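Here's the structure, in structure tokens; my notes come after.
The complex appears here minus one protein chain, its other protein chains still in place.
First chain written, first letter: the chains are A and B, and each begins at residue 1.
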Amino acid sequence: MKRYIDFYLTSMKIAILEQFQYRAQNYFYMVGVIVEPTIYLVVWSTIANQQGGSVGGYTPGALAAYYIVWTLVRQMNIVFTPYGWEDRIQHGRLSMELLRPLHPIHNDVSYFAGWKVVMIFLWIPIGAGLALIFKPALDPTWLQVIVFTIAIWGAYLVRTMIYAVLGLITLWTTRVSAMFELIFALELILSGRFVPMTLMPEWVQRIAYYFPFQWTFYFPINALVGHLGTTELLSGLGMQLLWILIGLVFVRIVWHFGVRHFSAVGN
Amino acid sequence: MMKTLTLIWSYLRIDIANELQYRVNFFIQLLQSFIALATGLIGLWLVFNHTTTLAGWTQPELLAVMGVYILVNGIIQAGIQPNMQRLMNEIQDGTLDFALTKPVDGQILVSIREFRFWQLTDVLVGLVVLVIAVFRLQEQFAPLQALAFTFALLLGGIMIYCFWLMLTTTAFWLIRVWELVNLFQGLYAAGRWPISIYPNWLRFGLTFLVPVAFAVTVPAQALTNRLTMMTLPGALGLTIVLMILARLIWRLGVRGYSGASA
Partner (left out) sequence: MINSIIQVEHLAKHYKVPVREAGLKAATRSLFKRSYKTIKAVDDISFQIEPGEVVGFLGPNGAGKTTTLKMLSGLLFPTGGKLDVLGFQPSRRQADFLRQITLVMGNRSQLAWDLPALDSFDLQRAIYGIPRQDFEKTRNEFIEMLEIKDLVQKPIRNLSLGERMKMEIVGSLLHRPKVLFLDEPTIGLDVTMQRRIRNFIAEYNQRTGATVLLTSHYMADVEALCKRVIVIHNGKLLFDGALSGLVDRFSAFKTIGVTLENGFGSFSKYGEVLNQDAGHVTLRIPREMTPEITARILAEQPVDDLTVEDPPIEDVIEKVFAQNSAAA
């Protein structure tokens, strides 16, 4: 156990040292990320103003709060894409990982975690700037802040698991881009990435419950900007944990069979 | 001029012959276009769950905007983006020399070498959406509108090309241009919606900095009878300015270019 903690801390340190050198690129990337929620925010604020001040209970101020917090949550849930797995396998880097006495997923999780630390610090001035421009209505309690801080890491892990399972499929076949795009599209709808889930029709919200997506976007954002009660906040964290565990099980299974197939063919 | 056209046709032929071998790619590409379309439609549908118009644009009009967006995106992905990507890579690797020492004008060559035929599925999908949208508009659709639309589309396409070329040419000086490209690709996504909904400062950027407005909104305006007298001549003027500017920056970049260390 101590070995794992040591590895994670060392790996995070390396990630922080490396990514800090790339601050300019990281900044550019983050600014690029802002464009997406800004578009959503403008669209929905327009609708809100047309409808006399609010849409589905969200005022422009509440929408601003939602989408600004969105930008931080988005930085947290960026993970190794399934396309990255394909690339890694093709260039023989997976073999290097397989030689280590440590499961490759530890490397991914720990490296990205370190990267997140750098991203959070870079985000702070951007978040402040956005708040000045769009004037969000934000007033969270202490419990909300604490739950939010935990939930963004939970979101990171849930999304890691989802896309690790998808990426591992490339151990068998590489012609899966259409499937990836399908999952991305599903995620866009069911995660709260496009709009807060409460603006979706009832039946969509009910379906979304069976998927892990809303725990990567909607739950952490809503924990901070919404008005969830203590039970809802804590059970939300519990749901994140549940999906992480389910994801882990799937990762282990897919990995076990995938690596066997890969090692029969190899690169 | 004739030589250029024959050259374009040669490159096109090679790519089409190549891609026709992989018929599976066509279906994969079509599937992806449909997924993108479905996502867009769901977005529209969601908006219209809550309202009937958006900044004065009705449902079929917004559908037209989306159709134009998808169509232009298809053209960009098929003809513009692959060339600019290759140009950027070659500048960074120092292998642009091969292109510059050919007896064809450098700018033309780097702009026509690559073509992704199967990306045109987006153009197909976009056209279908447009046709449906125009039907739903239930207005008199004059041939003059179609003409204006085509003209606006052409100008918009040229403007996007000039803009991309200028952006990629900065790789002569900046080396790591990828993030900049990423940023502006994100901005292009703003074209899904008529730019009149955006705050003034953003609208300015989307019109003159990243010509999204001219690529998507203006052709859509042509279709939906929203064009003012000034719009098309203004677009023409801006296109000419951009073409001259792009050419100048290109020449500047090539002059300073020396290739990465041997």
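Throughout what follows, a residue touches a chain if its C-beta (ideal position, glycine included) is under 8 Å from a C-beta of that chain, and two chains touch if they have at least 3 such contacts.
A quick note: this is a predicted structure, and the numbers were derived from the prediction, not measured.
With touch defined as in the header, list the contact partners of the absent chain among those displayed.
Hidden chain contacts in the full assembly come out as A.
Check the options A:S95, A:T174 or A:T198 and report the residue that touches the missing chain.
A:S95
Taking the full complex into account, what residues of chain A touch the chain not shown?
Counting only chain A, the missing chain is touched by 3, 6-7, 9-11, 13-14, 17-18, 21-22, 92-93, 95-96, 98-102, 260, 263-266.
Convention: only the chains that are shown with their structure count from here on.
Along chain A, where are the residues that touch chain B in the complex?
Of all residues in chain A, those touching chain B are 25, 28-29, 31-33, 35-36, 38-39, 42-43, 46-47, 50-51, 55-56, 175, 177-178, 181-182, 185, 188-189, 194-195, 199-201.
Residues of chain B touching chain A in their complex?
By the definition above, chain B touches chain A via 24, 28, 31-32, 35-36, 38-39, 42-43, 46-47, 49-51, 53-55, 176, 179-180, 182-183, 185-187, 189-190, 192-193, 197-199, 202.
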